[in-house]
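I have placed the structure first, in the form of structure tokens, so that the comments after it can refer back to it.
Heads up, one of the protein chains got dropped from this complex, but the rest are sitting where they should.
For chain A:
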């Protein structure tokens, strides 16, 4: 009994010692950074390029009346900015709840690697922070309040999470971005958002060559891009085509897509890549002259959809080749078809631009809804 008592006393004494630690965190004294933005900053009378960092900290349990606090600093690096930002608030800034990292387009074109490195290195920052490119200045977007929506940081997060689930934008976690940035044979991508009067909207997908923004895919092609990049589990496709000089429109819902990549070596040793896409979905909206209960008409629609999607897919592939961005990860498949030495001696960036890449698309209409 005496031993137990002694042990209990010792344990309590050690527990009290924990209070001496500088790492104690009192919730009401913390400022949980929700979003952070990075932009290039050039002063008018000085050509030196600096970093404009803005952060949004939700006000929880404070009596300021405002939903969030926005802090801004101009420095050389993001960690230096963190010190400056901390000096502007009475709360201790912590980034354990960071959800969005926004980058201005101009900065993205200069290269994101130093900032991604800082975010990935910090153990307090999660793997699921969203990497987002802003059409314009990221700081201005983050500072703006949208009266009909939740606080801006949360609004961005909700908007992107929803779109990601519907495959309108690719996986946007920092982990995916960093992985594709470092891996050979694939380039990273990120969603682009922009301000639209009183709302935000997804503007497309930014395609990177290494860590630099090169070009983009428009939002209307986002699902085809997602299908080209990998398997799809959900999505919606709207297709307009001409039938007997009349514009017809089909909406393919609950789209499931499967991608297959084949790499062949043709006679002179050149690489030929065949991308096969198979989309399956339900037609829940059709405006046109065909009958949806007629198998011949269904086959016709499948053919029209396949042709349209194949053309669009090929346009996207050529666009990416012209800009030398391997956002589809074709290089990974080419690498895996070669010997190690052969791959190492190949300048894939160079070879990619001129590679013979073909795409074939097959569409299957699973059903046409509950109405004959």
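Quick note on the criterion: a contact is a pair of C-beta atoms (placed from the backbone, for glycine too) under 8 Å apart; a residue touches a chain by one contact, two chains touch by 3 or more; residues count from 1.
Here, contacts and distances are computed from a predicted model.
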_Chain excluded from display, named as in UniProt, from "ABC transporter ATP-binding protein", "Germination protein", "Phosphoribosylformylglycinamidine synthase subunit PurQ" or "Electron transfer flavoprotein subunit alpha"_ = "Germination protein"
*asked:* Touch as defined at the start, partner being the missing chain; which of A:179, A:290, A:319 or A:362 qualifies?
replied: A:179
*Full-complex contact with the absent chain, from A:29, A:127 or A:322*: A:127
*Would you write out the residues of chain A that touch the absent chain, in ascending order?*
7, 10-11, 14, 17, 21-23, 96, 123, 126-128, 171, 173, 175-176, 178-179, 182-184, 329, 332-333, 335-336, 340
